[in-house]
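Below: the structure, in structure tokens.
One protein chain is absent from this view; the other protein chains keep their places.
Take a look at chain A:
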Amino acid sequence: MAAPGSSDLDNQEAYLKEATRKVKEQGFFMKRCMDSSDLKGALNHASDMLRELRTGVLTPRNYYELHMKTLDELHHLDDFFGQLCKDGTKTASELYEQVQACGDVLPRLYLLITVGATYIETRQAPAKDILNDLVEMAKGVQHPMRGLFLRNYLSHACRDKLPDTGSKFEGQGGDVSHAVDFVLRNFSETNRLWVRMQNQGPSKERKRREKERQDLRILVGTNLVRLSQLEGVDVERYVQAVLPKLLEQVVNCKDSIAQPYLLDCIIQVFPDEFHLATLDSFLETCTQLRDKVNVRVILEAMMKRLAAGARDAQSSSSGEAVARTPPKAFAAFNSCVTKLLEEKKGAIELAELLRLQAALLEFALECYPGRLDYVNHCFGTCAAVLRQDPPRTEPLDDTEAEQLERVLALPLAPSGGLGGVLELTLFGELVEYLPWRRRRDVSLGVVRAVLGAGEPLDSVESVEKLFSMIGPLLRDGPDDATGGQQQKSSATSDAVPDEATEQLLVARLSHLFQHDDTDALFRIFGAARRHFGQGGIDRVRYTLVPLVFRALALARAVRAVETKIAEQQAEEQAEENKKPAEEPPPPTEKEPAEKTTDGEEEEAPEEEEEEAPAAAEAPAATTEERTTIKPPQYSSRKVFQFVHEIVTAMAGSFPSLSLNLFLQCAQEADKCGFKAIAYEFVSQAFIIYEDELPDSKAQLRALHSMVGSLLLSRGFDDSDYDALATKTTQYAAKLLKKPDQCRMVATCSLLFWSDDPSRVRDGRRVLECLQRSLKIADACMTSSSPPIHLFVEILDHYVAHFEKKNPMITPKYIQGLVALINEHIDNMDRVDGRADLEAHYRNTLARIKAKEIIPLP
């Protein structure tokens, strides 16, 4: 029965076929003997059949096949024995003795097991005794593979013959402890055989043997399944009698294939509550395994299992206590991991350690949602591992970095439900270990988590913390700095939208800045600007824009407070004037009290000086405040100044954007009643227009915005307004394309006739604009097709101004224009858009007719 050599391997098929044939043949003879009640003959043929299993030639898979075929036949013998015992031809004990006459140990034991099962079934002898005998006698087969299959048959044949709790064999036949003992013994012997395979045969065939062992491992694992199926094994018995034996076997077998497999089986086959009750000893075992064994996989499996259990428990029974996982489970895992770290420091790769922490972290997140301390703890362990002594010189390799990234990303997953990402103190430090590219990914995760949680960022500290976590999104990294630019250009189209998406996400953070106190909010904005500002041109175009709008909203809010204070003061003043001596205000008491209640105010004393002029400008009083409204430390002017700085900084790189922002600011300032500031903003916009906006299309768009902003303004002095409106009209007249000029100048006419009768109403200038526009249109006539559409549009303006009751716009202009259009429209080429144009014109005429501006045919 030598180990199969390579030549034997070629003959596997043939050998298996021949052996199967013999098994069938002997099985047939056996059955014939059974039919004629010839016990002796049946046993002889059965033995001959079973002798085929003595082969050492077959590979495990083929042997398995032969084994199954043989068992199919052997099954008939089962019934036969049962029948013999039933009709009293033979007693079970006689049969039990008789089959042992077989001279070969392997067939003898197969027969013995077969009869043994019948014997137990008759209950003529205690099940425990027979089981005990069988499991002991089976030691006669020491050949690993044959032994494994024999014991598997033993386990299979007796699976329903065990004196388990509730079984009919309980009582006289023993109790569950005997059942457990039987399975455990069989398991232990099976495992020993399996482990032994490793060391038998030449070392060059080691690889093949290991593969064969993997093929056979299920034969060992089945025993654990049997154990888990025993009714009588409850938590207590598992703790006392079952697991210690299993673990002892695991540790003592000292086999690096068996240890992880068995532990994994244990994890999978027994229920969670058993695991929770024995976690300590299980984990203790995990620290005693061979160095080659990947403990991480085992721990991970256990954690996954418990985590899944916790998840199921939560989803299935919401009423039951959610915290089914005892708090000590984390501690147990953790101490196990710590121990591994200590004992096998050199033996475990960094990537594995990190993966282990990732698993632990996942477990913690799953079982103890919201326990940030656990997350921080895991981070701490990672940090400790990474801060090794002496410090590593080379950066993390790819797998290590990947694992670390996973560790960092886990708490950010939406299922983690972790709003308090910012409480993860070590996050920043860990991120540092990652290569820049991965840091960006992690940062992105953080941003998504923060946005997803939607919790407001309400202090400078939290903003600082967050920004320190997402640094890679806010600025270029070391590797970007060198090759970044060219990389970006070479990466072309797909990198750019990526970047844009990222930055848009970052930009969204601005909307999370919230604080009821305007000063605090302003400080937050300040911090945000500082960080955003480091991002360079490509980032600020995304990130600063929302901040500008938030700041403008803040300015409005501050302004509202200021107005309220002013009103209050006015009242007070009035009251004070009435009864001057009454109730002296106690400012010295009040102010410190407020300072202590509001932490944000701590910096206040230093900024007091700065505040004074601003406050003086604002129509609010300072120290005499005694109501609940406190004057904001940062006035609305200050906020505008802040915005001004931001936009100015962007002006050079993004003229259109900045121009629009300036106009936006101007509108806001105007609403707040700051004429001067509004003027400044508008003039800034105009400067950009002049200096930075060479593109004619952009100019056109800018002019529209400028006109719109001016039209919306309320607070300008007339002279200022005039200057701005005039300037705008000049810009319009200087546009490159004639049609643009024409249209824009016509539009500018709106600037000089406000809907508000108290504001500018300069009919003459309106007329000038329109006539200028008309002149420009005329100049276009020289081109091939007459610009009738321009005439129609100008006509619209005339009509509009006429309706606004501009005295300078008389029907005669309209009349003239209509005549002009009529003259040309019939001669017009059949160009595209003629139908549209005609429709447009008809509508205008209809309007004119309806309003009876001029008589029309």
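Odds and ends about this structure:
The definition used in the following text is that contacts are C-beta pairs under 8 Å (C-beta built on N, C-alpha and C of every residue); 3 or more make two chains touch, one makes a residue touch a chain; residues count from 1.
As a working rule, contacts and distances are computed from a predicted model.
Missing from the rendering is one chain, named in UniProt as "Vacuolar protein sorting-associated protein 26" (options: "RBR-type E3 ubiquitin transferase", "Vacuolar protein sorting-associated protein 26", "EKC/KEOPS complex subunit BUD32" or "Trafficking protein particle complex subunit 8").
Touching the missing chain, out of A:Q142, A:T338, A:Q514 or A:S696, is residue A:Q142.
Although one chain is not displayed, its contacts with chain A can still be listed: residues 1-2, 54, 97, 100-101, 103-106, 108, 136-137, 139-144, 146-147, 192, 196, 200.
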